[in-house]
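Okay, structure first, notes after.
The complex is shown incomplete by one protein chain, all other protein chains being positioned as in the whole.
Entry: chain A
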Amino acid sequence: MSRLAVPKTYKLYVGGKFIRSESGRVYEVATTKGSFSVSSVNAAKASRKDARDAVVAARAAVSGWSGTTGYNRGQVLYRIAEILDGRRAQFAEEIAAFEGVSASAAQAQVDEAIDLWVWYAGWADKYVQVAGNGNAVSGPFFNLSVPEPTGVVAVIAPQSAGVPGSLLGFVRAVAPVLVSGNTVVVIPSEKAPLAALSLGEVFATSDVPAGVVNVLSGSPAEIAPWLAAHADVNALDLLGAGELEWVDLQIAAADTLKRVLPPEPGPDAGAPSLERITFFTETKTVWHTKGLL
């Protein structure tokens, strides 16, 4: 006789805690194929209040996370890859069952996601050297330009199943934002949120400080407008917002002059790039007077 499974409750990940939506709402996410312990689960459905709470948590985490050294941030991001690597089977199973892809495609997606954390981890102590510079100005000044994190970034992760898929799409969107020291509020794939919610468990056990990544499952159409208009959000990544009224989101973001990245379609959406890191940074230029000898 087979053992009776103990299914997991899929909750939001906000401020380092796994919480139900304050609204009490859930929505049913059903398996599409393959074997999973249950045929459907109830994912928490985030509300406007949850989104605002997540921004508060993300803001509170900015000074700590952006204040760490690049070397330290790189190690934390690398540890995400380590922990995820140890849970490859669980993620592949979730992806196969809820995205309806083959077991091998699901495994490939997980592996690529792990490798992508490694790739971005290596940028944390280098992007400043590549994107910053000393400036030879015409006068007795030492002048240096360095990129710094922009602050709190709201992200709509890729929504469609398949390629890049719910986990890889999430990592392509979130990892580059974290590299420089930003904190994020992410809306994962609405149809297949489970890999992202399970990834919260990886963050929680990878030395990622509480509030640095906040995951809000639910309806992007419902929550995104509140994040786009929120005055304490500095930037908006619409990567996975192609199916939404994303122009309205960009217009809402203009009120506080947020930096906005538009949606990207297709399998290359959010392809790894240095530009995805530097877009969410600000160049600060400091002039230091040189004394007379």
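The rule we apply is simple: a residue touches a chain if its C-beta (ideal position, glycine included) is under 8 Å from a C-beta of that chain, and two chains touch if they have at least 3 such contacts; residues count from 1.
Convention: contacts and distances are computed from a predicted model.
*Asks:* Which name from "ABC transmembrane type-1 domain-containing protein", "Ferrous iron transport protein B", "Aspartyl/glutamyl-tRNA(Asn/Gln) amidotransferase subunit C" or "Acyl-CoA reductase" does UniProt give the chain that's left off?
*Replies:* "Acyl-CoA reductase"
*Asks:* Which listed residue, A:V38, A:A89 or A:A254, touches the chain dropped from view?
*Replies:* A:A254
*Asks:* Since one chain has been left out of the picture, which residues of chain A touch it in the full complex?
*Replies:* 116, 119, 130-131, 133, 135-139, 141, 143, 145, 150, 234, 246-247, 250-251, 253-257, 259-264, 268, 271-276, 279, 282-289
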